[in-house]
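Yeah, one chain of the complex is gone here, protein chain that is, but the others are all in their spots.
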Amino acid sequence: MKRNYTVEARAGVLIVLLTFLITSCSTQATTQYWGQIDPPQDNKMRYITGSEPESLDPSYVTGQPEARILIGLYDRLVEYHPKTMSPIPALATHWEANEKGDVYTFHLRENGKFSNGDPIKAQDFVWSFQRALSPELASRYGFLGYDIKYAEAYNAGKAFVKKDGKFVRVKGAEGTEPDQENATEEGDNEEQTADSETTAQAAPSNEEEGCTFTAPECVTVAGDEESRNEAAAEDEELKALIEGAEFVPVEAKHLGVEAPDDFTVRVTLKQSAPYFVGLLTHQFFAVVHRPTIEEHGKDWIKPENIVTSGSYKLKEWKPYDSMTIEKDPNNWDAANVKLDEITFYPMDEQPTMMNIYKAGRVDALYNHTVPAAWNEYIRQFKDEYLLHPEMSIEYYTFSVKKPPVDKVEVRRAFSLAIDREALEKFRKTVKKLGNFTPEGIFPDYEKVRTRVFQELLKKEGISEETWGKRYFDPQRACDLMKEAGYTVQPTDGGKCKVTDFPADQMTISYNTAESNKAVAEFVQAQWRQNLGITVQLKNMEWKTYLDYRSKVEYTGAARAGWVGDYMDPFTFLSQFYTQQNDSSTGWWKEEFDALLEKANNTADPEKRFELLAEAEFMMLQEQPIAPLATQGTSWMKKPYVKGMYPNPGTMHPWKFVYIEEDRNKWDANVDGIMTDYTDPAVEAQVEALTKTQTDFEASRKQNEESAKAGE
Amino acid sequence: MLKFILKRLLIIVPMALLVVTVTWVLIRVAPGNFYSTERSLPPAIEENIKKKYGLDQPWYIQYGTMMGNILRLDFGDSLKYQGQSVNEIIARHFPYSAILGLLAYLLALGIGLFAGIVAALKQNSAFDYGSMAAAMLGLSVPNFVLGPLLVLLFSLYLYWLPPARWGGPLYLIMPVVTLAAIYAAYIARLTRAGMLEVMRSDYIRTARAKGLKESKVLLKHALRGGIIPVVSFTGPALASLLAGTVVVEKVFAIPGLGNIFIQSVLNRDEPLILGIVAFLSILIMVANLIVDISYGFLDPRIRYE
Partner (left out) sequence: MSENNGNLLTVNDLRTYFQTEDGVVKAVDGISFELKKGETLGIVGESGSGKSVSNLSVMRLIPEPPGKIVSGDILFDGIDVRRLSDEEVRNIRGKRIAMIFQDPMTSLNPFLKISTQLMEVTQIHLGHSREQAYDHALEMLRKVNIPAPEKRIDGYPHEFSGGMRQRVMIAMALSCEPELLIADEPTTALDVTIQAQILELIKGLRTELGTSVILITHDLGVVAGMTDKIIVMYAGKIFESAPTKELFAKPANPYTKGLLKSVPDPAHEHGEPLYQIPGLPPDVANLPPGCPFAERCDRAEEICEREFPPFVQINENHHSLCHFAKEVHASSGGE
């Protein structure tokens, strides 16, 4: 009897059908909340922060997953406001800048303690900053501290130049005083690459001061002889400078940080940097425990050795499984820290995370955990799903020096030929972007920018209407292609076909990821529809791609994203700063650099924003990039988790987070959580902390006024 | 037999070193490095990093140092996870994968052997068709589909089982089943085929002619020969089991070696990659040796010189 394979096949089909039956759940939300909703009873929260942390050394790690844990473990001079992420007092009760804006003085509270009970003093901060910038630590975030005087020189292992027993100073440099009035002319900045060193001449100075940070700025050159000579071979002035000179290595002690007394930290900057206090919220500037590090070396972060300084301390670390931190009773703010414990699960697979959330085994997720395909369904859960603008943008870079995108008309045409509103609808979690800073994140800057752009548009003779259409203007795109010298055949709807465009000479590159692919295919379709140009796509794995793009090995467009490091537009615009910029475009402009430098030397915030806006406009006009979208946060938290906000960086200062057992007080309609309503408990807590700085500023103003009145 | 074992053991070390060398070359050739991030690093910082990790030496020195250390079983520290040595990481995470893999294979053997034997005995019965159809599905449904399906049903709909992570026995059920499925399917089909072939052979006829009970004919006489295909399958199955654990570990967020391995490659964490590669290749070679030896125990006709 022959084996009846049809029976076998039928059985198989039956099993498959049954499976489909099980899995075909309706896409209509049938409940108010998604999944299990019982809050933990033990005041312990469970959170997924992202992939496994690489270390607990705050000055070394660069990832977001680690950053969120470290917010709880290490205190800094200032910390994040839970909603706006602007700096609020932490270990520093109040601070002030000198008039030039290049010296900041922080006053520490006296009850700061490490997790082992040791007091936190100003010297600890000095040592922590010195360590963070040390070349031995080789921290990838070193550049965050480069505003500090000699920070870059120290980090890069440079050396001072001594000629005839005298230190060579930067031309025209003046010493810095905490309260000096004069505006200084900037000396040239040292570059990091060996082949462009500063030129200088011996300037009269107070020699006993040496190269302290209060003295006029000393010139530095590469510390390593080989690279020094290599650079000198190309640079006559440099050669003359180092001829017969003595070299004194830049050391930690030269760094512009000092502790005039136990509870005062003073930071001297290379030049005025108005965003500087905001920078200090970053974990790079956290205070660490010197004796522990000196004793254990690289093993200091091990659970058995580690000493922390934050509202929480490490309880248990099971790599790749979980990390638990518990409330530190020694912390200065322990009374106000709500959660007893937080457990972090290291995960990055979206479906797995969503499943765990639904099953109620975790209380909140981090940003971008909701898969795009689930968006329609998940956004029905209005009490849990958080989609707010993020300090992160997506854009395409152009290889501006390589044809066929070397013509600005071509680049602008390509940018205008992308329908960003359609992209918004397609991607569901983003908002269209026409500038280079994320929309809605810097409201004060954006106000100024709107005004500045209006003026500049008038000057350039561009109508506001045209400018307003930069989100999608196929007609103009076609005109620009024509201007660029290509043959343009109009098609209907204002679109066209550019028949002789060498599309095969360029590609759209991106690193392999579902969303990147989707966007690339979208843009490819747009260019085909609107310009009749079909560009090939190219993708590769992440690290390979980074290499490829940063060296501008691509021709055409490449996908890029940028997340701000601190809450100031400069963190985005600095992408294009200096010839060695990070933009992966090959674009830079001296006038642009000049504007940025001027801006950072401007104390008045509004005037500063004006200069930044000018720079942004200049860059946008030259179109080295095509802005695409502002990212949305896209994550979920259970309604009983309060004090946790979808702020622009998804950075949660944990002391404000708590679990609400009373169902009536749960968060609802979280679309309005940032604007429509407030949590009195959190507001009060923030208020209590900021009071020290606001009171200080108020009293200072009063003193100034009474001083004036007294004249 | 002893000589055979010794010969095989001796070749393991050179083979592992060869594998490590090839991997090392591949890592060096692949673009990207462990410290790159979105922004390009200032060259000075890159210099600092290179110096710290000895990457500024010429490649042959780096290779030599690395090999020298490996021969002393020192794989160094992970480049990504500060302060953790490679040996420590492997020792900590391998048990998860081992438990997962072993349980899965045992389950697969249990189900597969049972289904295969019964199907062979009751050829063309409902059980036969049903189990072989299920086996066909088990073969064609990839584990990254099966896993989520199970999670959907048992975690998100019924709320019986936790959807991921490692904990007590409840956490193990779905990952083990997901991993075991394809092997159970293979083993069922192999066993059935093997048993059918054996049951047709002359010595089974002899056993029956001697008046033995059917169960004895099956268990004492047929099984030994019938499961040989399963034994020879175990060798390559173990290798693919390792690969299978990677997917299951990712889907279920289990802190096993497979998960770590993938992560280490994406991180370009060279010492960790090399350590895991060396470890796994030795593991596979030893496992294959054990399989070959057990072959000899099962089939007396095979004698190793």
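Odds and ends about this structure:
As written, the chains take the letters A and B, and residue 1 is the first residue of each chain.
FYI, a residue touches a chain if its C-beta (ideal position, glycine included) is under 8 Å from a C-beta of that chain, and two chains touch if they have at least 3 such contacts.
Not measured: the values here are computed from a predicted model.
Of B:207, B:238, B:260 or B:274, it is B:207 that touches the chain left out of the display.
By the touch rule set out above, subunit B reaches the unshown chain at residues 123-124, 201-203, 205-214, 216, 220-221, 224-225, 298-301.
Following the convention adopted for this analysis, only the chains that are shown with their structure count from here on.
Taken in their complex, subunit B has these residues touching subunit A: 30-33, 35-45, 47-49, 51-52, 77, 80-84, 89, 92-93, 124, 129-130, 132-134, 136-137, 148-149, 151-153, 155-157, 159, 162-166, 250-253, 255, 259-260, 263, 266, 268. Subunit A contributes residues 1, 3-4, 7-12, 15-16, 19, 22-23, 25, 35-36, 51-52, 54-55, 57, 60, 62, 135-140, 142-143, 152, 155-158, 192-193, 298-302, 318-322, 345, 347, 349, 351-352, 355-356, 358-359, 361, 541-544, 546-548, 550, 561-563, 582 to its touches with subunit B in the complex.
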